[in-house]
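This view holds just a subset of the chains, kept in their places.
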Amino acid sequence: ARKGVPEIVYAPGKTPEQVARICAAMLEGTERVIVSGPSGEHERLVRQALPDVPVRDAGRALVVGAGEPAPTGGRLYAIGAGTSDLPVLEEAVAVAREMGVAVKTTHDVGVAGLHRLRGPLEELRAFDPDCVIVAAGMEGALPTLVSGLVAVPVVGLPTSVGYGLGGDGTAAILGMLQSCSPGLSVVNVDNGVGAGATAALIANRAALYRNDTESNGQAPGAGVS
Amino acid sequence: ARKGVPEIVYAPGKTPEQVARICAAMLEGTERVIVSGPSGEHERLVRQALPDVPVRDAGRALVVGAGEPAPTGGRLYAIGAGTSDLPVLEEAVAVAREMGVAVKTTHDVGVAGLHRLRGPLEELRAFDPDCVIVAAGMEGALPTLVSGLVAVPVVGLPTSVGYGLGGDGTAAILGMLQSCSPGLSVVNVDNGVGAGATAALIANRAALYRNDTESNGQAPGAGVS
Amino acid sequence: ARKGVPEIVYAPGKTPEQVARICAAMLEGTERVIVSGPSGEHERLVRQALPDVPVRDAGRALVVGAGEPAPTGGRLYAIGAGTSDLPVLEEAVAVAREMGVAVKTTHDVGVAGLHRLRGPLEELRAFDPDCVIVAAGMEGALPTLVSGLVAVPVVGLPTSVGYGLGGDGTAAILGMLQSCSPGLSVVNVDNGVGAGATAALIANRAALYRNDTESNGQAPGAGVS
């Protein structure tokens, strides 16, 4: 796996047969594969073609394969604005977890009711993450808000949750790109894989040196390949 | 003036001579005219053509003519996100004032530093406005935030302050249109006139009945024409 | 309910199970919930999960729960341009009614046959509303026309009724945003909830003082929260 990033199979545009075959082939060389954006039919065929392989649901993704990655010590805090942003956020979380990162998740935080942000912020401060992901659709303002309140990099994950003009994620991603809060970078609409991988690389870079300090242990996936 | 809305001359697309001539003609039938979006050359010619008429600066607008409108008792609170949003906000304020509304203004409030919102919110609560205008560019999130904190209608006024993709006001207006905070309506990018007129109509409708209560006085511009 | 606005559940992007569960949870703390944009499957599951709760149809929304809100005395006039705009307009009306506002509705008014506007305008004048909502698709000109004929604020509600270039509501919302009639503000395409909540806040602000005059009664949802 390049850079410690797990193998990803983008399901849309592939037939269920292709997805199942690619998964089977990949599982000969790696323990787990992430299938991104599968339809029900994709999922059915993967399960049928690989009857002995555990398949876990991770929002709009599937984790195909047994076991767990070795923890790196990296820490990620993942925030979802609303219920509808959850499937995309879970995909990001699954990718980061595959990269050995410890993840804490909160959701239904909203932006119109700022008081709801208070609890999560306290939990966030206690957790002391190396990076934060904020998934949001509609006007996409939550990542800007969060980025103004924490001192670590924030990855904005716009979702295609919205309505009317700009409701396909355009308003959300434009809002994040316009953000006047430095320290916020973004990935494409609904790109949970990209958000999770970026955040995990950030967290694992910090963990590499934190580990040295604490245990002189081996850090995975860091350095220049 | 229709609905109590002052006469407006949109300067862009007109020659300076046309603007000056239209102002002169209108001032025969009304006390003051608002020139929206004048260039320096527009302003120079208006002043020259009307040497005895006072011309006041109001951001991206000019108020041409002497005197003050009679107060209606309507109350408007006007918030600007940043320094660059001020010219558009001032135009909105000028239009509302011409409609007899009392206006309190604050600015440089921002969205990335929420603590800066505290002072203005207290002032707002003490003033008890009938309506709030929030002007913001870039990601345009401030109107959503404010709308979540007050119980009166909020008019979102997006500005063409921004950069890169969506920086011509597109991100700001899309963000406001996506807003998940009910009670927020919007006008077009940089449309200070529209925001001011809408807010004043809202405020004057409330003032019409508040006045009855307090003084049985005459309310201007209310009712159905 | 914030600002007197009823609890809204946006159905699109949520599973029927999620919608039903959220409704059930909310109904423990409030009398009625509005489900916006449910599919047939959403509706079926809500009815099945809540067999004893009345579910009323309100165009593209459902009102879930028994009883009626207390009237505030606010008055809204709601106009639909064509038959196809009705579902969105009805959603707006349902939200305003939940906020205690009295609503009168007319529809099939059109813009190409101006004579058809005469009857509704007379009814409107007799009703003396605090605010007017005008829902229109296609070229979206009706709100501009109405705004030029009444002296209260108009909320433009563009719908995704149209065809060809701009027919997804883009032409309608751009037309309303360009409107040269001050006093018109807009919400996003098909955003009946936003239009209803904005109009109700405007009407309830006026009703607050009208009530004082007439009865010294308590006005709901007004003032700064």
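Which chain is which? They are A, B and C, in the order written, and residues in each are numbered from 1.
Heads up, the rule we're going with is that a contact is a pair of C-beta atoms (placed from the backbone, for glycine too) under 8 Å apart; a residue touches a chain by one contact, two chains touch by 3 or more.
Predicted model only: the values in this text are computed from it and were never measured.
Identical protein chains form the entire complex, numbering 8 copies in the structure file, with 3 of these shown.
Throughout what follows, only the chains that are shown with their structure count from here on.
Superposition on CA atoms relates subunit A and subunit C by a rotation of 90 degrees, given as a multiple of 5. In a homomeric contact, the two copies may use the same or different surfaces; for subunit B and subunit C, over half of the interface residue numbers are shared, pointing to the same surface. Relative to the centroid of all protein Cα atoms, the closest per-chain Cα centroid is that of C.
The centroid of the Cα atoms in subunit A and the matching centroid in subunit B are 43 Å apart. Centre-to-centre, using mean CA coordinates, subunit A is 37 Å away from subunit C.
In terms of their C-alpha centroids, the spacing between subunit B and subunit C amounts to 25 Å. The set of subunit C residues touching two or more other chains comprises 2, 173, 188, 191. If you check the complex, the residues on subunit A that touch subunit B are 82, 110-114, 138-141, 144-145, 147-149, 162-167, 170-172, 174-181.
Listed in rising order, the residues of subunit A touching subunit C in the complex are 83-84, 112-113, 161, 163-167.
Residues 2-5, 8, 95, 124-125, 128-131, 148-153, 155, 173, 177-179, 182-188, 191, 193-198, 201-202, 205-210, 212-213, 221-225 of subunit C are the ones that touch subunit B when the two sit in their complex.
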